[in-house]
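Heads up, one of the protein chains got dropped from this complex, but the rest are sitting where they should.
And now, chain A:
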Amino acid sequence: MRKIEENIFKVLMILSTIMISSTLFMILYTIFSKGIGSLSWDMVSKIPEGGFYIGKGGGILNAIVGSIYITIGSTLLGLLISLPIVIYINVYAKRNATLASITRLSYDILFGIPSIVYGAFGFAIMVYMGLKTSLLAGIITVTLMIIPILVRAIDEVVRVVPEDMSNAVFALGGTRYETAKIILRQSIPGIITAILLSFGRAIGDAACVLFTAGFTDSIPTSLDQPAATLPLSIFFQLSSPIQEVQNRAYAAAVILTIIVLIINIVAKIASKNLSKNKI
């Protein structure tokens, strides 16, 4: 009887595993089969020419560059803000448990807020500050969206660093700042995972950049110019009634997926090299 029960659950587990991995392959198959035909060197090396959205020549270099600018900008800015927060609640505010738990609760709530709300919020800030749709406004809004992701993910890994590890540094006469550096060093693989998560969200999110970064056919050369992004580029092309333009949307999706894959692989290698001293 127990054997049968085990087998039933084993089959269920195998089925769900297959379902999840086959979904991934189906997504990849769909975008590749529809997009590969339109994928050309022009796609990744040229900006849209006149009439691009009704089927004329050109490419989406504007959106690729725009997305990379916004994603890298906001991930760096996000890290710069998240790391001190995590260090503060884990090392400095250790004896102030209320402060730490209020912080964690608020980041949990922020984590669950849909990105369109961040988009609207970013837009409101933008109007208030008198900014136009620009690369800077896009970066700020996306940063706001990914900070909760970064804080929660880094907090999880920093919290599991054993207390005795910090005590070892304190016992050697280290300050809290020096202890924090050791804790971060110990958490490098987890921090890289957190960066990956936020990078994926940042590069794939359309709602945040819709009102804030705007859309343009040219490549931004300064922070106050609007910037195109891949998700929006996909959106605009896919809404076209022309088949050829729709196919280009899938090609853009392929490019977006490849960028995410490359970042994943690079991060895996980096994490392996950086974590060789870890316990």
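In this text, contacts are C-beta pairs under 8 Å (C-beta built on N, C-alpha and C of every residue); 3 or more make two chains touch, one makes a residue touch a chain; residues count from 1.
One rule holds in what follows: contacts and distances are computed from a predicted model.
Per its UniProt entry, the chain excluded from the display bears the name "Phosphate ABC transporter ATP-binding protein PstB", taken from "TusE/DsrC/DsvC family sulfur relay protein", "Phosphate ABC transporter ATP-binding protein PstB", "Aspartyl/glutamyl-tRNA(Asn/Gln) amidotransferase subunit B" or "Response regulator receiver domain-containing protein". Interface note: of A:V44, A:L77, A:L99 or A:I182, the residue touching the hidden chain in the full complex is A:I182. Interface note: of A:I14, A:I109, A:L172 or A:L261, the residue touching the hidden chain in the full complex is A:L172.
Not every partner is drawn; the one left out touches chain A at residues 94-95, 97, 162, 164-175, 178, 182, 185-186, 276-279.
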